[in-house]
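Only one protein chain is missing from this complex, and each of the others stays in its spot.
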Amino acid sequence: MTNSFFYRLACRPAALLGMLVLLAMALGAILAPWLYPGDPMSMVGGVLLRPGEDPTFPFGTDQMGRDLAAEVFHGARITLLVGIVSAFAATGFGVLVGAIAGFYGDMVDGVLMRLTELFQTIPGFLLAIVFIVILGSSIGVIVFSIAAISWPAIARMVRAEFLSLKSRDFVQSSRVIGMSDARIILTQMLPNCMAPIVVTSSITVATAILTEAGLSFLGLGDPNLVSWGSVIGVGRESLRTSAYLTLIPGLAILLTVLAINLLGEGLNDAMNTRLRVA
Amino acid sequence: MSVVLQVEGLCTSFKTRRGLLPAVHNVDLRIEAGETLALVGESGSGKSVTALSILRLISPDHAQIKARSLRIGDEELCSATPPMMRAVRGKKAGMIFQDPATSLNPVLSIGRQIVEALEVHAVARGKAAWDHAQALLERVRVPDAGRRLHDFPHQLSGGMNQRVMIALAIACSPRLLIADEPTTALDVTIQAQILRLIRELQDEIGMGVLLITHDLAVVARNADRVAVMYAGRKVEEGRVADVLRTPLHPYTAGLLAATPDERSNGRLAEIPGLVPGLAEMPPGCPFAPRCTRALDVCSGAMPTISGSSGRLAACFNPIAPC
Partner (left out) sequence: MARMGCTATWPASALPDIVKNSRIWRLLLSRLGRSAVIVAGILVVNFSLLHLAPGDAVSVLAGESGGADKEYVDRLRETYGLGRSLPEQLIAYAKGLLRFDLGWSFRNNTSVSELIWSRVPATLLLVGASVSVAVFIGVVLGVASSRRPNSATDNVISVVSLLAYATPAFWLGLMLIVLFSLKLGWLPAGGFRSADLDLRGFAAAVDIARHAVLPILTLSMFYSAIYARLTRASMLELAQFDYVRTAYAKGLSERAVRYRHVLRNALLPLATLLGIQFGSLLGGAIVIEMVFSWPGLGRLAFEAIMARDMNVLLGILFLSSLLVVFINIAVDMVYAILDPRIRAH
């Protein structure tokens, strides 16, 4: 009982803190349209108001009089959405490739691994940039691009897990009793690598968020949507005078990624039943 | 006859979340030059911990090692400082371990590792050290020693690697050699070779050898005296011939009965029950729960080891009077 997964997770204050921060971010993102109705990019106030100068604008305003708080809250929606969806897609595709490669081995494995290696060799961020330049900077393309560069790491990991599971007795016996390949993969092997998949997914979300922020910062984000990266990009113009425009959305990214990492570490420890030798 | 090792009242306890758990309790050992003392027991008896404790190879973060007296040669090491222990390890006392494959650094060449042992104790440096290393390899009968110096552990067989380990241990001609299950991980044919090698080196250098093993056949053929350990305590000691022919302690008798030999037919006699874990020691004699000769007094009080002229046993109801 005391060894249950949730108990172990609850015992780590860092992981709990991470979870709380994430919930706060998610809450802010969900409530954004109510807290700050309307288009966050509309000019609503005086130009370059510092945080606290005007109580209606707790985070201040930017060069065009846009409410920074509105941008941060709405930006959370995009950042979290892109992060989660692209990580989800990358995980799905990565698990598929890794499972097939690990399960079937030989030529299938060889071909899939060369493909994976190819996508790991081409610098991911650059490839994402090229995708967006070619296909346009809509949010769908952004999600696709980030997913396209994130899947190889997951594929590698799942393949390694499957390779080691393949020779285990319970898998061998499933084959002997005539279970179909798909059933073996889905019902026998996949559940046994859930732990590393979950942990790797959390890292993928964090990396996806950082990548999306970088892309928007470079101006490649969806022009109709506000994202933390794009806000920093705009704020950079006035770095000298109004550093808060860059500081605040950056802190938001930092806190979110930190929270995800803490949670991911907590998950990793909680799922790891290896005894620590004195 | 000079005394090579003298241990009195060695107690090693592991630091755990549940407190200090004693793994070795009040063990006395004495080895003279040229003599081989075998330390026998099952897994969990504390024999390896005893060996590691002598050279303090267990980190003080993990265990507490205390003794009334611990002398190697004529140096008292009871409250030795780390620099003192470093000067002893490898120079006054050498140690070889069970699994030669994992006991050598895979990324350093054999020669490099032997030279390291020579240089740390300033026995030789530079080219002289490499020549000395080659001589050592030849001494432990590694063929083609000159080439082997530049090979890596994964290129050598288990038996060869164990010879390298022996070369490392005797590099500085120590007075004491501790061999912790040196042949357990090796083929039977190699076992005899290694043990013979150790005997020969012992005669050459005049070392005392502490031979740790669970195999009574090894004891019979290679040791002069034997000490039997159970649950962290010494329960019997004596000359090998005496102990193996007429054991005093019921546990020793049980071990002998469980050892297969040419005369045994049918099932091997086993000692029922399991060795108690560190945290589950019964009050009184730790062997009492499994002992066929147990008396009421055995579960209440701890028998102390007693006897005369080197023939000792810790038992309230020994098989023969000590």
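Observations
Just so it is clear, A and B label the chains in written order, and each chain counts residues from 1 on its own.
Note that in this section a contact is a pair of C-beta atoms (placed from the backbone, for glycine too) under 8 Å apart; a residue touches a chain by one contact, two chains touch by 3 or more.
Predicted, not measured: the structure shown is a model, and the values here were computed from it.
For the options B:Lys15, B:Arg112, B:Arg141 or B:Arg293, the residue in contact with the chain missing from this view is B:Arg112. Checked against the full complex, the one of B:Glu42, B:Glu76, B:Asp131 or B:Asp242 touching the unshown chain is B:Asp131. As for the chain not pictured, it touches subunit A at residues 114-115, 117-118, 120-127, 129-130, 133-135, 206, 210, 213-214, 217-220, 229, 232, 236, 239-240, 243, 246-247, 250, 253-254, 257-258, 261-262, 277.
The chain not displayed touches subunit B at residues 55, 57, 86-91, 94-95, 97, 99, 102-109, 111-112, 115-117, 119-121, 125-127, 129-131, 134, 146, 149-150, 152, 154-155, 165, 168-169.
Simple rule for what comes next: only the chains that are shown with their structure count from here on.
Our note on geometry: subunit A versus subunit B, Cα centroid distance of 55 Å, whole angstroms.
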